[in-house]
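Structure in structure tokens, see below.
Note that this complex is displayed minus one protein chain, with the remaining chains in position.
Then we have subunit A:
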Amino acid sequence: MCALRPSKRTRNRNIGITLGPYFLLVLLVLPFVGSLASAFFLKTSSRVLPSWTAGGVSLACLLIVIASYPSITEGQVVRLTFEWIPQLGLEFKLRLDGFAWMFALLIAGIGLLVVIYARYYMSEEDSVPRFFSFLLAFMGAMMGIVLSGNVILLSIFWELTSIFSFLLISYWHNSSAARDGARMALTVTGIGGFCLLVGLLLLGNIVGSYDLDKILEAGDVIRAHSLYVPALVFVLLGALTKSAQFPFHFWLPNAMAAPTPVSAYLHSATMVKAGVFLLARMSPALSGSYEWFILVGAAGMITLLLGAYFAMFQQDLKGLLAYSTISHLGLITTLLSLGSPLATVAAIFHMLNHATFKASLFMAAGIIDHETGTRDMRKLSGLFRFMPITGTLAMVASAAMAGVPLLNGFLSKEMFFAEAVETHADSFLDRILPYVATLAGAFSVAYSLRFIHTVFFGPKPVGLPKEKPHEPPHWMLFPIELLVVACLVVGVIPAIAVGPILQAAAMGVLGPDTPEYSLSIWHGFNLPLVMSIVALVAGALIYILLRNYLAQCKDGAPVFRRFRGQRIFERILVEVSWRWARLAERRIGTRKLQPQLRWVVFTGFVAGLLPLWLSGFEPRPFVFSGVDKAFAAIWLIGICLALGTAFLAKYHRLAALVMLGGVGLIVCVTFVWLSAPDLAITQLLVEIITTVLILLGLRWLPKRNEINDAPITVRARLRRFRDLGLAVCCGVGMTFVSYAVMTMPVPDAIATYFLENAYSQGGGRNVVNVILVDFRGFDTFGEIAVLGVVALTVYALLRRFRPADDTMAMPEQQRAQNRFDEERPDRSAGDTARDYMLIPSVIMQWLFPVIIMFAVYLFLRGHDMPGGGFSAGLTLSLAFLLQYLAGGTRWAEDRIRILPLRWMGAGLLTAALTGIGAWAFGYPFLTSHFQYVELPLVGKMPAATALLFDLGVFSLVVGSTVLIMVALAHQSIRINRLRAIDAAKTKET
């Protein structure tokens, strides 16, 4: 599984790691575990516990990363592979090389510093556990991106970072800026992530594997493939959106609504680096072509210049830093576009340097915000006298950002300048690059100067939201101190401080192509140095010239502040998700049921006709096969009844219902006739229950008769003709299709399999029942679940049911009966209703045990003879139903208490447990077992586990049916209470 070489194993043992490659898994899983653990502290108000958890997790990750250093030097790679979806050739593969290691170091290291900082930054009112939970989850997702050895896995973690970034930006969800910023970031990076997935799928398709190693090896194949350009464009869309490159840069400044630790961590050090990480990672496979240079280079150079230009004109401290981040990411992208090994080394070096100085600057900005209550540079000034340590640290970090010698930013910027002067691909872009680079350098000097000068120098600030700013607690400064020291150390002794790390990272990307380069401060007086000097001087001049304008101008660069990416984005969003949706709804949608049904029926008809039309309909000679006269006679009646139902359903509901029942009975007889006794039993029982239900419902429908209705308009008449036409078409079509199907020879499909195996495998002679409870048991399980859901829905709907006003009054018949009772001295109201059909009701009461017995009989014989859980369940519920009919709801409920919910629960559980029981014996869900047992009195009995499953079906059917019926029946009792409430209300008024 692992690809460690033996020599490395011994070396690992020397420093005490015995985990093998499994430390990769620990590294990936630990942050997620920490995130879940933090989530458990949600109830506590303590800030200490979650921050210690987060700190501990990041520290552990950092230590693991540092300890794993020996296993990645000299271009070595650690791999860990698990099976994931072998059917699709997907492996869960983790992979650590020098480049991934450098990123893991950044993620864990800066993560730890951010956690320490956030511990003091977050206030008492914030939900600290939630914050750390999200932060750790993000850390895990980010680790996932850099450690993925499979591009599909990478894409999943990529999406996860977008989601956690969304959650972290919207952490203060009471602020609308945070919500909007988060949504925009999610939309942009989410669309980008989707494009990335498409691109990676294309790449996987070209290479024939989703394994990162295989893709990186197949660079020549990929570049020669006809799908290279689409794959490249999609991957770039993913990378450029994530790294906020032009024209997708606009989400990053809006993401600054996040808490500052988040900005420092996600939006400067790690997540936005994921885009350039991916570019560098994929460069062996994708770079080197002209398309790559043009697309990546154009995006990078525009971003580099525009970002720096915009940064100068920001009034918000974090806004300035955000645009500066965009510009620096543009610098890295530009370097990567060049495709030369030296440029790649410079890009990797700058990723490292930028993370250190920018994270510290964000933290400093957070402290300033924390202490003064504002980030507006028009209000801030002269803070150095209050917070000299913060000021000094910020100055060093900004100097690094500006590229001042003896700091780390200078080194990578020099390397950038050196590469900019080189000619790579002779084109316009290449020729202007030195000038663009110098100009962007000058801008970055200008905004760095502005940052320091405005905030820390000048007169004392007036009118700050918080009076008397002072230095923060020491531990809040500690992360900045550490990062600034890193900037200095790297800047002064680069070869010793980061030489090995950079070498390992470059080896990770470039492999054997890693060039020779020198990491030193002094390369002699050469062109890059001249460019640096020009940039420094020009930047200082720009700042001096613009100083007065900047001190009071509006937020944003002149002219450009009108074209705000955010506005354009929102307009597009509104256009698509609101206007177009509305338009589509208006044009092609309707909320009326009739047109919808008409379209459904019409589409169904066309869908049935089209294949016949296309494949040509071959009429067969009609062979009259003889007609059974009795069968013809009952269907003659059936057809009349069906037509009668259709005709009477509007004005004569009861008659229509009776006729419908008649049709049902004839269908039932047909089933018997055609050798399907199981269906006949079920149909008969369902028919009875449905009729009773509809009878119960009739009570609540309005009176309707022909005389009171408005006369039919011409339009309505036309509509009727259209519907009639459609109905005739459907009817005729169905006649033809069913005749064709019935007269065709039945193909030998799956029926034989079931017939042959029902007894030997299912232990039953009733094949229909065996199919239901054994072969297709899982379907039946789903079906009874549906039945249960329907019953609960019916119950829930009826709980709030309030009949319409015109049906609130007592029915006419009851009123007449009560009047009759009241007129007689020897009777009291309700007597007639009680005595009505007395003899049948006594018979029905007596039948109760008989029907129960019948249900048991149906159930037990079900596996071998017609019957089974469904029909037994329906029969038993009919037994209950008859008691309600015989004595009335009150009478029945005084005597038997049915708890339908218990029946349903027990049924579902029994069925599920029977299925799960198979697992205990090592078989798949719902595998059944059967044998015969001798029972006293009963004799030899088949005892299959399927019978137990059938018992579950039985119980659930009883519960659901009874629940539905009782809920409906209770409405007549509830109405008395509603009437009483209404009466009380009218009395009050």
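Here is the rule we go by: a residue touches a chain if its C-beta (ideal position, glycine included) is under 8 Å from a C-beta of that chain, and two chains touch if they have at least 3 such contacts; residues count from 1.
Note that in this section contacts and distances are computed from a predicted model.
Its record in UniProt calls the unshown chain "Multicomponent K+:H+ antiporter subunit C", which is the match among "Multicomponent K+:H+ antiporter subunit C", "Pyruvate dehydrogenase E1 component beta subunit", "3-isopropylmalate dehydratase large subunit" or "Phosphate ABC transporter ATP-binding protein". Shown as candidates are A:Phe386, A:Phe478 or A:Tyr759; the residue that touches the absent chain is A:Tyr759. In the complete assembly, the contact with the undisplayed chain comes from A:Phe631, out of A:Phe40, A:Phe631 or A:Trp919. For the options A:Val663, A:Ala886 or A:Leu926, the residue in contact with the chain missing from this view is A:Val663.
Here one chain is not drawn; of A:Ala607, A:Val741, A:Ala920 or A:Ile981, the residue touching it is A:Val741. For subunit A, the residues touching the chain absent from view are 591-594, 597-598, 601, 624-628, 631-632, 635, 638-639, 642-643, 645-646, 649-650, 653, 656-657, 660, 663-664, 667, 670-671, 673-679, 682-683, 686, 689-690, 693-694, 697, 700-702, 704, 709-710, 716, 723-724, 726-728, 730-739, 741-743, 746, 749-752, 754-756, 758-759, 765-768, 771-772, 776, 779-780, 783, 786-787, 790-791, 793-794, 797-798, 800-806, 864-866, 870, 957, 960, 964, 967-968.
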